[in-house]
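Only one protein chain is missing; all other protein chains are in place.
Labels run A and B following the written order; every chain starts at residue 1.
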Amino acid sequence: MDAGGRATSPLAAPPEDPTAGTAASGDGRFHVTLTNFAGPFDLLLSLISKHKLDVTEIALSQVTDEFISYLEVAGDGLDLGQATEFLVVAATLLDLKAARLLPSAEVEDEDDLAALEARDLLFARLLAYRAFRQAADFLRAHELDQARRFAREVSLEPRFAQALPDVLLGVGVAAFAALAVQALQPREPVEVSTSHLHLPRVSVREHAGILRKRLAGGATTTFRALTSDCSTTLEVVARFLALLDLHTRGSVSLEQLTALGELHVRWTAEEHAAGTDVGQEWDERPDATDHGAVRDDGVEPRPA
Amino acid sequence: MTTAIDERLRGAVEAILFVVDTPVPAVTLAELLDVDEVTINEQLHALASEYEQQHRGFTLRPAGEGWRLYTREEYADHVERYVTEGQRARLTQAALETLAVVAYRQPVTRSRISAIRGVSVDGVIRTLLSRGLVAEEGSDPQTGGGLYVTTQLFLEKLGLSSISELPDLAPLLPDVESVLSEDANP
Partner (left out) sequence: MTTAIDERLRGAVEAILFVVDTPVPAVTLAELLDVDEVTINEQLHALASEYEQQHRGFTLRPAGEGWRLYTREEYADHVERYVTEGQRARLTQAALETLAVVAYRQPVTRSRISAIRGVSVDGVIRTLLSRGLVAEEGSDPQTGGGLYVTTQLFLEKLGLSSISELPDLAPLLPDVESVLSEDANP
């Protein structure tokens, strides 16, 4: 994904060993080690924003490699927030870099200039967003601090309670009922909705089974025909993955005469040779079923 | 009392007494702070006489089966003036809304009100109690939490003779009941 590639820039230097100096340093945050920069990802962003580092001189492919190996080290302990942030930042950087690398002649076009500005704006937004995140950290720290102090909040001693002036409600019956409606209105949860992530669960293994049934006769068919009954893209993908799996096991042969052309599929194995675990590695581990991130039963019970 | 005041222990006792408005038995403090009752009693007496010597704005006195902090008698006039002049006669929006929840859901526990309001209602309930608009009546058989109801004074303030005269909310709150009861059993 490195859009640079100019021979003179430092990014032409061979990538360092991705495991060396990469990934989690002491604080568990993502650090990058490039030939012209080493430090936290955040800092990299700051330097670019202050024009102390030219975005065109950053080997984005290396940053990405490092992030991937960071993810591998982090394993299940991956912080979703960090991963998301990385994606957003990396995508913006890439966009920015692509724009900066455009031959200057083309930038004379008004539209291109506008596009460039739009990207800078996007980057500025990113920085603003990050700044407020850091401000939120400050608020969090103070909130935690303050949570260790308990204000004196006790009822008035009876003698003082009796001295209280007569209370005024200040509302009539109708206004009071309106307040009740307002107070009793169900509240929507604050959390970011993940409902858009609720894809139906598709099992590659199951699709391998379907393929095996259709192909076991030995006839030659096409991928198009094999997927004609799929109703979603996800099913097509699952079927394709299953097909690849069958291919690596030598159960089917695949032939494509022209690029992007029709894919011909032929069953080559013995009738019962294919194991039952085809596609299993694509599916969730059986014991992980209940914890899968992708569920079709709606994680959040919320009104539509 | 010849016992030197153990500063940490004294501080802890003081902090606990500071947040409760019921008398705290010495034995409770002893258990909580993991010292024997004799030591706690020494601390309490030492603290009480320290407040006297320093002539603080509050005093520590035995009350019922425990100890409790009170404002010092001689400053009662100032406090009373603050309470009568400084306090708002009008209820805040938060207090009114909480009152509305109690009125329409009574008898209701504090945690239920809190769940409906989405915030802690301790302070507001305290205000409503001290203003005589709500009262505690019995407790929830399941959770043991106190149940709150509105009072006669509340009805008077709204010019109603009975709770049944409150307008029906059902037409205004479509399907809210089911959502709320789901909410109560997460």
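Quick note on the criterion: contacts are C-beta pairs under 8 Å (C-beta built on N, C-alpha and C of every residue); 3 or more make two chains touch, one makes a residue touch a chain.
These numbers come from a predicted model, not from an experiment.
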item	value
Among B:Arg68, B:Arg117, B:Arg131 or B:Lys157, residue touching the chain not depicted	B:Arg117
Contact set of chain B toward the excluded chain (per top definition)	7, 10-20, 32-33, 55-58, 69, 71-72, 74-76, 78-79, 81-83, 85-86, 94, 110-111, 114, 117-123, 126
Those residues of chain A which, in the complete complex, touch the missing chain	46, 49-50, 81, 120-121, 124-125, 127-136, 138-140, 142-143, 145-154, 156-157, 160, 187-192
